[in-house]
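This is the structure I have questions about; it appears just below.
Missing here: one protein chain of the complex. Every other protein chain is in place.
And then chain A:
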Amino acid sequence: MNKEQCYTKAQLTWLMMLRLFIGWHFMYEGMVKIMNPKWTSMPYLLDSKGFASSFFIGLTQDANMVDMINLANEWALLLIGLGLTLGCLYRLSSVGGMILLAMYTLSHPSFIGAEYMMPFEGSYLWIDKNLVELAALGLLCVFPTSQIFGFDRMLGKVCPILHKLKLI
């Protein structure tokens, strides 16, 4: 059975929309940071609140560590965005995106009483947009489309092990 045949046109359309929107969002976030040489995650990490804050603040105590985190975050965002958009190593990208979003949520949870320097643009209680995007990525992961539209269509044929490793 072909996956294409599992989805109705409407289902496929909205799954693709969601995938491309999230992909776009990640790519642009990554690009903005990469193109700004002054960008650093330092203030964001220092502003961490909640039970994991000491971990995130602890990361800032070593300049090399911060450089590494900056680099990893910038490129992870861009590559995850590319992976989602192009349908390339789709599952790996989705799970990677979920991990990143989980980190953001852990460092800046929308707990009662937590106030941040950079105000969010909306009002949140426990569930914020990071968590919504995380859930959407989880959804995309279990309703994959990259073998219908995307590089994984070819990758899967050339390299079947990727299926086994559940990377696509």
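A few comments on the model shown:
As a convention for this text, a contact is a pair of C-beta atoms (placed from the backbone, for glycine too) under 8 Å apart; a residue touches a chain by one contact, two chains touch by 3 or more; residues count from 1.
Just so it is clear, contacts and distances are computed from a predicted model.
Within the choices "Cystathionine beta-lyase/cystathionine gamma-synthase", "Nitrite/sulfite reductase", "Oxidoreductase family, NAD-binding Rossmann fold" or "Fructose transport system permease protein", the name that UniProt assigns to the complex's undisplayed chain is "Oxidoreductase family, NAD-binding Rossmann fold".
In the full complex, chain A makes contact with the omitted chain through residues 1-3, 6, 16, 20, 23-24, 27-28, 31, 35, 38, 42-43, 46-47, 54, 57-58, 60-61, 63, 66, 82, 85-87, 117-118, 142-143, 147-151, 153-154, 156, 163.
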